[in-house]
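This is the structure I have questions about; it appears just below.
What you see is the complex with one protein chain gone and the rest in place.
We just call them A, B and C in the order they show up, numbering each chain from 1.
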Amino acid sequence: MITTIPLVYYLTISAALFCLGLFGALARRNAIAVLMGIELMLNAVNINLVAFWRYGSPDPIGDQSGIVFALFVITLAAAEAAVGLALVIAIYRSRDTVNVEEIDLLKW
Amino acid sequence: MDGLVLLYLSPELILIAASLLILGLDLLWRGRNSQLLGWLALAALVVALVVTPFLALYQAPDQPLGAAWGNQVALFCKECGTTVVYLADWAQVPSRIADALYVSDNLTNFFRLVAEITGIVILFATFDYMRGKKFVGEFYALFLLAVASMIMLAGSTNLIMIFVSIEFLSIVSYILTGYLRENKKSNEAAMKYFLFGSITSAIMLYGMSLFYGATASLNLGVIGSVITADTNYEVLALFALALVLAGVGFKIALAPFHQWAPDAYEGAPTPVTAFLSVGPKVAGFAILLRITLQVVFVYKADWVILYSLVAVLTMTLGNVIALAESNVKRLLAYSSIAQAGYMLVGLAGIAGNNSPLDGVNAVLIYIAAYLFTNLGAFLVVIAIENQTGAVDISQYGGMIKRAPLLAALMVYFMLSLAGIPPTAGFLGKFFVFGAAIGNNLGWLAAIGVINSVISVFYYFRILRPMFFEPAPEGAATITFSPWLRWGLVISAVMTLLIMLFPTPLFNLATHGAQIFGVAMR
Amino acid sequence: MDVIGIISQLVFFLIAALTLAAGLATVLLRNVFHAGLALVGTFFGVAALYLMLEAEFLAVVQILIYIGAIAVLILFAIMLTRSLMKNEDSNINKQWAWVATVIVILFVGLFILILQVPWQHSGTAVYTDLVPHLGTALLTTYLLPFEIVSVLLLAALIGAFIIARE
Partner (left out) sequence: MLLVEQFTLLIPLFPLLAFAIIVLFTRNNNRLSSWVALIGIIAALAVSLGVFFEALAEGPELAQNPFYSAPIVWYPFGTATLNFGWLVDPIGSVMLFMVPTVCLMIFIYSTSYMKHSHVDEHGHHVSEDDPRYARFFAYISLFAAAMLLLVISSNLLQFFIAWEIMGFCSYALIGFWSFRGLKEHHIDDAQVGRARAAGIKAFLTTRVGDVLLMTGIIFLFITVGNLDFTQMFNPEGLNNMLLGEPPIGALQWPTLIALLIFGGTIGKSAQFPLHVWLPDAMEGPTPVSALIHAATMVSAGIFLVIRMFPLFVFDAQSGGFSMQVVAVVGAFTAIFAATMGLAQSDIKRVLAFSTISQLGYMLAALGIGAFVAGSFHLITHAFFKALLFLAAGAVLHATGTNDMFKMGGLWRKMPITFITFMIGALSLMGIFPFAGFWSKDEILLESLREGWFHGGAVALAQFVYILLAIAAFLTALYTGRQIFLTFFGKPRDEHAYEHAHESPASMWVPLAILATFTTFLGLWNAPFISAFFHFVGEGGLVGLAQPFEHAPFDDLANISVYVSLAIALSGFLTAYFIYGFRPVAAGQADPLARLGIIWRVLANKYWLDELYGYKINLDGTAQPGLLLRFVGALSRASYWFDRNIVDGLVNLAGWIGRMLARVNGWIDRNIVDGLVNTTGSVTGEIAGWWRLMQTGNVQNYALLAAAGAMAFAILFLLRSFT
């Protein structure tokens, strides 16, 4: 398969997914939707890492650093999601909103 | 696995172990004896502080060292088949051996000291602040983890380690920021901090993946040597650097990645604010130094422009907006943004010629000066807030009568932040601007100098009500615990000593800078 | 190009199209719950891409953790906070046009970069069991971050508890 699909394809998909995620993170009102955008960005990064590992590594079996990095990204995404959702729920409890635009007590 | 790994990680391990111990004891004691847990945390930090110099001075059995201070150890070195590698001098080490996950070198040791001192001073302030609050044990545990992750960030030389440490530091910081959960502002600060941090760290990760793609390695040393050798990667390296700067710049609060800072600083519990204004910032500089010098150093013309640009933005935005602030915490937030800008001036001033006025030295000296000065200023704010809840400049009236010590020390810290002698801050500015001028960035130094003049206005604006205005109706004199007094005394004395006897700091910084011999060659 | 090549290309394009479509749905769907479901779809698509890249273990991890844990967590959170978002006039904030501009420029920039850089192509056939090597790496070379992450997860757990408790 590796011969038939160029690396650039994967990288393009990843770039597109990253940009979509960034859009979601910056343009969605709902804090949870923002989180989902961030998850998309992280997934895009993982595609990059795995593709680079598969195509670029001189020793893909012995040196799986791309995969390892992706694993760490997934793990930390989970930790981040846990803390982030806890924050969302705390905010929701204290002010009945999860709209990012309304969370602006602190400004100027 | 080499047991010595544990030795060379001992400061971090002590902190993590103490943190777990505190969690366990807290569970056991069900929230009682929180004061004891605080002392335990303090003890752990002190032990780590004591251990660190020994670690640096320890003579490796098979590798006698010339320098008294300078035990360079690479940990988890994949290529060399062992977990601990002694390095007499990085300058003589082939990049293959530099292929380590983590290093315990002079730079790490410098930041270990910085982190541990920060932790201790802030704990002094925390004892008062956390009295009567809930989940105190967990707070101390998380705080220790934050300090540990700060050190780990400074010692990382592998993209995975960098990412994990940054995230570790971030996540713990988010939690600490949102610690006052009944407080809407604290909640909101944590939320903003979290969202901003997650987005920028995703951007940074994308940049890291590009580094990996170009070099098939995650190690800074290897990435650097590949990128240095092949100019085809110039664009990629700089593109990736710009993306990575988003994540690191977020930690340091560099413009345009700074906007979370005032909000998060205002909402966070004040001791946490003090930590945020020093800890992540300083650790971010550690990693920015490593990335700059080990990876992209060869494209100096480009990153110098990038850093100069960001430095100008950061200083100017921080200082000018600070003029308009009346909340002391926000004001100090902008001030700390501006201070990071000065440090970045030093970074842009890296000529790589190992001269005493070189940027690496300058940044490290500035960091040490800033550390004590800024912590001191925050301790004053905390002392006042603990008693009166006041965080607005207008509420600071008559401090000279209500708390003469605090008022006098505040003058000193403000002088230091403004860079007026005889203070550590002056020394830092002298070196940082000197580095920039020495690297033919006279214009950058000039902008920095103009900025430091502007900053005098708002630093003195804090002092004005303290000295010249009557105290508000019914304002009591301000008392604070001996702990806080100790913190204040340490900060003030160190701010003075750094100016008067800078030699030890100077040596530390020089040793720290020496490790970059490889990159600078 | 042989048949297998054509088929694999077709499969790739199909997966890519599905992934991106699901991604687009995730960021554009008005109903957050639907967006969450689309997110699950995206995760599946990414898992399929991992499979095509012969990273089977990671594909499994993706499904277990991303879909099994993170997506479910997100869906729970959506349901907990759901009552609010019903009468929103828009799910997109005021700066969306700026954001769109930025991401379009960013995508073009990334695309140019991707085409321009001479990526290393040293990939060889793998077809072997990668998991033992991965395990070894995690417990030797990457032992330090591995252990640190365990502490980090504990910290995140405690933090989430402190922040979100009643």
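By definition in this document, a contact is a pair of C-beta atoms (placed from the backbone, for glycine too) under 8 Å apart; a residue touches a chain by one contact, two chains touch by 3 or more.
These figures come from a predicted structure and were not determined experimentally.
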| item | value |
| --- | --- |
| Where the missing chain makes contact, among the chains that are shown | A, B, C |
| Touching residue (missing chain; options B:8, B:124, B:196 or B:480) | B:196 |
| Omitted-chain contact residue, chosen from B:6, B:324, B:476 or B:493 | B:324 |
| Which residue of B:175, B:288, B:357 or B:410 touches the chain not shown here | B:357 |
| Contact partner of the left-out chain, one of C:31, C:93, C:120 or C:140 | C:93 |
| Residues belonging to chain B that touch the chain removed from view | 191-192, 195-196, 199-200, 203, 234-235, 238-239, 241-243, 245-246, 249-250, 255-257, 259-260, 262-263, 302, 306, 309, 317, 320-325, 355-357, 415, 420-422, 426, 430, 433-434, 437-438, 442, 445-446, 449-450, 452-454, 456-458, 460-461, 464, 467-470, 499, 501-503, 506-507 |
| Those residues of chain C which, in the complete complex, touch the missing chain | 93, 95, 98-99, 102, 105-106, 109, 112-113, 116 |
| For chain A, residues in touch with the removed chain | 22, 25-27, 34, 100-101, 103-108 |
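As a convention for this text, only the chains that are shown with their structure count from here on.
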| item | value |
| --- | --- |
| Comparison of B-C and A-C (more C-beta pairs in contact) | A-C |
| In chain C, residues with contacts to at least two other chains | 119-120, 122, 142, 145, 149, 152, 156, 159, 163 |
| Residue numbers of chain B (touch at least two other chains) | 160, 164, 167, 171, 174-175, 178, 181, 190, 210, 213, 216 |
| Interface residues, chain A side, partner chain B - complex | 11, 18, 21-22, 25-26, 31, 34-35, 38, 41-42, 44-45, 48-49, 51-52, 56-58, 63, 65-66, 68-69, 72-73, 76, 79-80, 83-84, 87-88, 90-91, 94-95, 100, 103-107 |
| In the complex with chain B, residue positions of chain C that touch it | 109, 113, 116-120, 122, 140-145, 148-149, 151-152, 154-156, 158-159, 162-163, 165 |
| Contact set on chain A toward chain C in their complex | 1-5, 7-13, 15-24, 26-30, 32-33, 35-37, 39-40, 43, 46-47, 50-58, 60-65, 67-68, 70-72, 74-83, 85-90, 92, 96-101 |
